[in-house]
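Since the structure comes first, as structure tokens, the remarks are kept for the end.
Note that one protein chain of the assembly has been removed; the remaining protein chains are unaltered in position.
Let's look at chain A:
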Amino acid sequence: MAAITDIPVAKSPEPPTAIELKHRRKALRSQILRYGLLSLVGLIMIYPLIWLIGASFKTNAEMFSSPGFWPSEPTISGYIEGWKTSTPYTFGRFFLNSLWIIIPKTIGTAISCTLVAYGFARFEFPGKKFLFMTVIATLLLPNVVTRIPQYLLFRDIGWLDSFLPLWVPSALAGDAFFVFMVIQFLRAIPRDMEEAARVDGATTLQTLIYIVVPMLMPALISVCLFQFMWTMNDFLGPLIYISSVEKYPVSLALKLSIDTTEAFAWNQILAMSVLALAPSLAVFFMAQKYFIEGISTGGVKG
């Protein structure tokens, strides 16, 4: 301890007074306390995930015998067997299904949110105040109250067991959180360039595409990343709408594999859980700046 307190003292050009020393020691103690506490909590937070990765390489016999994460005889049999699944399809199929849900949904979200946010942030029109209030209200409206009639609606138009119920509401700016986030972002951008473009004769749509969209990029990237992650994790939506196994996304397939393989093959389920988390983790670590910014400007669920 003494050695550590000496470091700042040594840097000081003049001999510090007793009060200064006391202050420094106090600040240092606070630093150590903070780092210690944060590291401990961080470890508790992250250890389950680290353990998960280690356990996915363990044998079933070792899984419940030691709390360490390093497997004593590493094996990839969990991945090989788990990938095959108990269905006629492999997990590859389920990953493609997830991707096929995510990509159109994300593109639809980004385009519709851009148009709608542009409308709200840059134009005056009859009923604007009321419509904006409905954005806020929808933000707070629990989905649970609209879910059943939505299901009945999709059933009546023959969309059950297809991806349309998952795509279409989002493509019509149905995720109020994203609409709100982009509106807030756009409101903070100065209008000078847009006005200049309009004076030069650009239409509003040209202004949107060539001036506004490039400036909106950071917000749109946040929207796409969140939508990717939430859709990847979404369970209830596919659970209600997708019934044939060939169309299952990863979340449903994982639930299916718990129900069908539980009794003996733990490492298969854990191995597939690691794979299911991998895309979200990869995206998060590649682009965490956008997550932190998105969450801080718009506020977020989760």
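Rule of thumb we're sticking to: a residue touches a chain if its C-beta (ideal position, glycine included) is under 8 Å from a C-beta of that chain, and two chains touch if they have at least 3 such contacts; residues count from 1.
What we mean here is this: contacts and distances are computed from a predicted model.
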Absent chain [UniProt protein name; select from "Sugar ABC transporter permease", "Photoactive yellow protein", "Phosphoribosylformylglycinamidine synthase subunit PurQ" or "NADH dehydrogenase"]: "Sugar ABC transporter permease"
Over the whole complex, note the residues of chain A touching the chain we left out. 30-31, 34-35, 37-38, 41-42, 45-46, 48-49, 51-52, 55, 63-64, 66-67, 112, 115-116, 118-120, 122-128, 131, 134-135, 138, 140-153, 168-169, 171-174, 179, 184, 187-188, 191, 194-195, 198, 204, 229-230, 232-236, 240, 250-252, 254-255, 258, 266, 269-270, 272-274, 276-277, 280-281, 284, 288, 291-292, 295-296, 299-302
